[in-house]
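Heads up: the structure comes next, in structure tokens.
Removed from the display is one protein chain of the complex; every other protein chain stays in position.
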Amino acid sequence: MPELPIWQFDVLLLILVVLFAVVALSIRNLMGAAVVFGAYSFMMCLIWAGMGAVDVAFTEAAVGAGVSTVFVVSTLYNTGATMQRRTGGLTFKLFIGVVVTVAGAFLLSALPDFPKWGAPDSPVNATVAPYYILNTFEDAHVPNIVTSVLADYRGFDTLLETTVVFIACIAIYSIMRVDKAKLETDEPAIVAAPRYDPSDSLIVRQASRFMVPFMQLFALYVIAHGHYSPGGGFQGGVILGASLILLAISFDLKFLLRQWSEKTLMLLVAVGVFLYAAVGLTCMFMGGDYLDYGFLDSILPGEKDMARSHGILLVEIGVGITVMFSMIAIHINLASNGRFDRGL
Amino acid sequence: MDLLGYILISTGLVFFLGTTIGLLRFPDFYTRMHAAGKGDTLSTVVILIGCICLNATQEDGLGLLLALKILLIINFILIGSPTATHAMMDAGNKAGAVPWRKDSE
Partner (left out) sequence: MENLIANFNYVIVVILMMIGLWSMLAQKNLIKKCIGMAIFQTGIILFFISIGAKDNALIPILTEAANHTYPVSDASKVANPLTQILMLTAIVVGVATLGVALALAQKIYQQHSSFDEDEILENERK
């Protein structure tokens, strides 16, 4: 019976997570701080899974503990600055500490007004949420309530979130990308030579060559099975991106760029958002509102009332494509200082 | 079958405890990686086999399906985790970590 664990376990995890946060911010070695930050993310993922938010925990494990840590480590590795300088300024830090404590005390003074932790009758459980819980399966035939609300009832939110990922990818691309023609004329940027090149090691190369197809198969399963189990477009897209980042790390960055050229990557980032928006427009052409999947039943296979379920699958595929190529493009930009030639 | 599952999970936790003690007490980078890599992989695999035993009695063949999925995960961990340990030890070697010798104390 998948019921939530006892509350003492939750309290212990909550105290531990504060400890992890304090340690992550006080280590002077920045690589160590990045690793402890990854451990902090995993601890948060455990807490959320314990509170019944399995989809959120899955996303945090893939995105926060996996890809975020890779981004921070790539940045540190590329610049070579891994030790924080020991500075003074203790009075400034104490002053900020006092300000922050006063702000925290203000926030905590509202503590008696909060609903009890775990109360089923709190205001957030009162209005719209019971409708979603009781009616999702009749309307959309999708057992995973989170996926159906994310992609169907609140589809606009997810469309704009995918656009945010797309914009972040473009922003990083335009900040970091350096043309070869400009390289000669500008000052040479400081890039530390890597002391360890993983492509020297036969074991790492062969193991990653074995793992990558299984990771991609599992990621496609996560996208497709997101209707029936924790999963969906974001998680699957991040795992797909991580599989190609694994190729880039264990082989050379140029190896990945030979398979997926830069133009293909940036084009495919846009294709995912386009697919999502195009599904919405097709619904309008069929006579309904924007992103109203019920009107797609004449062009989608299956029975009449499975149209919403298939519409959700289509938009999840779009989301997965955008997230996958965004993660890869961001990693390549951060890891090679924008030059796309050599990096982590 | 449940009892076997509990025993296996407890054994896995004991191995984890040994890994943590080794991580803290060993004198050198290489010996610590040894403890972390081996103990980590083994205790994860034992805990996962315990999870198979706990869920093996579900009806309708769901227990078998779950066992197959967990076996795939175990396969993946058995390939990935020692490779990561090898990569870290190799990196430490190239970065110049010096092995501990008994007479260098």
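All chains are identified by letter, namely A and B, in their written order; residue positions are counted from 1 within each chain.
Here is the rule we use: a contact is a pair of C-beta atoms (placed from the backbone, for glycine too) under 8 Å apart; a residue touches a chain by one contact, two chains touch by 3 or more.
Since the structure is predicted, the reported quantities are computational estimates derived from the model, not experimental observations.
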| item | value |
| --- | --- |
| Positions on chain A where the hidden chain makes contact | 1-4, 10-11, 14-15, 17-18, 21-22, 24-25, 30, 33-34, 37, 40-41, 44, 47-48, 51-56, 59-60, 63-64, 67-68, 71-72, 75-76, 78-79, 81, 84-85, 87, 89, 92-93, 96-97, 99-101, 103-104, 107-108, 111-112, 114-122, 124-125, 128-130, 132-138, 143-146, 149-150, 154, 157-158, 161, 164-165, 167-168, 171-172, 175-176, 189-190, 228-230, 234, 323, 326, 330, 333-334, 337 |
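Operating definition for what follows: only the chains that are shown with their structure count from here on.
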| item | value |
| --- | --- |
| For the chain A and chain B complex, residues of the former touching the latter | 195-196, 198, 201, 203-204, 207-208, 210-211, 214 |
| Touch list for chain B against partner chain A, complex | 76, 79-80, 83, 86-87, 90-91, 94-95 |
